[in-house]
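Omission of a single protein chain aside, the complex is shown with its protein chains in their original locations.
Letters A and B name the chains as they come in the text, with residue numbers starting at 1 for each one.
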Amino acid sequence: MEFLLNFVERTGAKAVGWWGATFGVLAFLAEVLSTLARPATWNRATLDTIVKQIYFTAVQILHVYLIYVLAISWVIITITLSTARNVGLFDAAAEMIIRVLLLELLPFLTALLIALRSGSAINTEVALMKVNNELDALSHCKVEPMQFEFLPRIAGGVVSVIGLTVLGSVLTLLLAYLAIYGLSATGLSAFSTTISSVFSLPVLFGLAVKCIFFGLAVTTLPMAAGLETPKKLFMVPVSVLRGMMRVFLALVLIEVLSLALKYI
Amino acid sequence: METLPADQAAVVSPDLPLRANQSARENIALIPLYQKHFDAEEASRQARTLLEQLGFASIGDKRDPDMKPAERFVAKLARALILRRSRLIIERPGAMLYDIPYPAFLRELAARYDGAPATWEVFDFDWNRPLY
Partner (left out) sequence: MFKNLHLKVGLFVIAVLALALAFLVYVLHARGFFEQRLHLQLAAASAEGISPGMPLTFSGMPIGQVTSVNLNEAGGIVIKAEVSKSGARWLRTDSSFNLDKPLVGGAKIKISSPDLSSPQLPDNSTVLLLVSDPTQEIPLLIERVKNILANVEHITRQDGELNGTLANAKTITARMSGKYGVLEGVLGSEENARPVVNSLKNLEGLTAKLNEVSAKVDAMLAKTDRWLFAADGVSEQSKQALVQVRAMLADAQGSLKRVDELLKNAVAISADVKDGTQDLAKLRTDIDDSVRKANDLLNDINRMWPFGGDADMKLP
């Protein structure tokens, strides 16, 4: 009986904790959106900080990212082509590559890379700002950190996920064409037909929405986790751990939902 | 320790640090930029002018960890002054200016500064009274 009671109590505490965290994230997101909607936000200074964030999040790792896409795409394209050849489905290989790499794998891996690199940095920084009282100092000065600390990072994250995915996708398409048809223009019309049959307008729209959600997830979740940190220095690693765990769950959730919407 | 300062007061306190990843000038310029909605250049100019007035123009590009205690204090003071509130409260200056004779330093700064508020209120521990 005692055990059962304990179990129920623990479950309740966990549920309340989860609800609190979810609510915190949603409230934070609402604040982000309301800041976005305010015209006063869109001044030169905000744009400058956004540019800086895009630089740190995307441009700085562009060459690393492209090499990494090159390697992954090459491996997957080669495997797909040789398998397709073996089972006599070579005609379907191009479509398979586009569907697997461009629609699912590349956006996901890009978001994961940004989460690992920038998401964790954002989480640590916000947690340290909280622990060091910097946020209190800003609120004493009646300056909202949202506009020059949080919003630019979120915008930078979203732009970076979309931008890197676009560049990576173009690279992958080129690679796939070369792998299938080689250095000749003969396969161009067949390749175009495959691409056009996969990328209907709803699919393109869905891909863009997915990338936006990925970008939001890899930036807002670490920020919200950082803001939740208690004012104790040793809680910073715990905060980062929680934030990154949530980012991972959110990425998987977004991916699964997008797949479910597309294929069910 | 005194009671908490009212909202109308600008406070310089060890508990209100500078934003660590921004330079002193950027820290000061945040206020005209985001509270009074000046553009970036004007905000930066105001911050520079204020620092020059206090005699610390050289710290403009330094970040928090690179500053000496006095420089850090001046940056915080400038940030409080640029708020243009009716009172200025300096809390426990001894905790921020631990390596110099701070009452004299404070008087020197106050003499250089000629804007509002004209009087600065200093809150310090009772046992430091003989210093003033």
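What to note about this one:
By our rule, a contact is a pair of C-beta atoms (placed from the backbone, for glycine too) under 8 Å apart; a residue touches a chain by one contact, two chains touch by 3 or more.
Computed from a prediction, not measured in an experiment: that's the story for all the values here.
Across the entire complex, contacts from the unshown chain go to A.
The omitted chain makes contact with just one of the residues A:Ala15, A:Val64, A:Leu204 or A:Leu233: A:Leu204. Only one of A:Val159, A:Leu216 or A:Val236 touches the chain withheld from this view, namely A:Val159.
Of A:Ile72, A:Leu167, A:Ile212 or A:Met235, it is A:Leu167 that touches the chain left out of the display.
Note on the undisplayed chain: of the listed residues A:Ala92, A:Leu112 or A:Leu128, the one touching it is A:Ala92. Of the residues in chain A, those that touch the hidden partner chain are 51-52, 54-55, 58-59, 62, 88-89, 91-92, 159, 162-163, 166-167, 169-170, 189-190, 192-193, 195-197, 199-200, 204.
In this text, only the chains that are shown with their structure count from here on.
Chain B has its Cα centroid 40 Å from the Cα centroid of chain A.
For chain A in complex with chain B, the residues that touch the partner chain are 40, 43-45, 48, 125, 128-129, 132-134, 136-138, 140-144, 147-148. Partner chain A is touched in their complex by these residues of chain B: 11, 15-21, 30-31, 33-35, 37, 39-40, 43, 79, 83.
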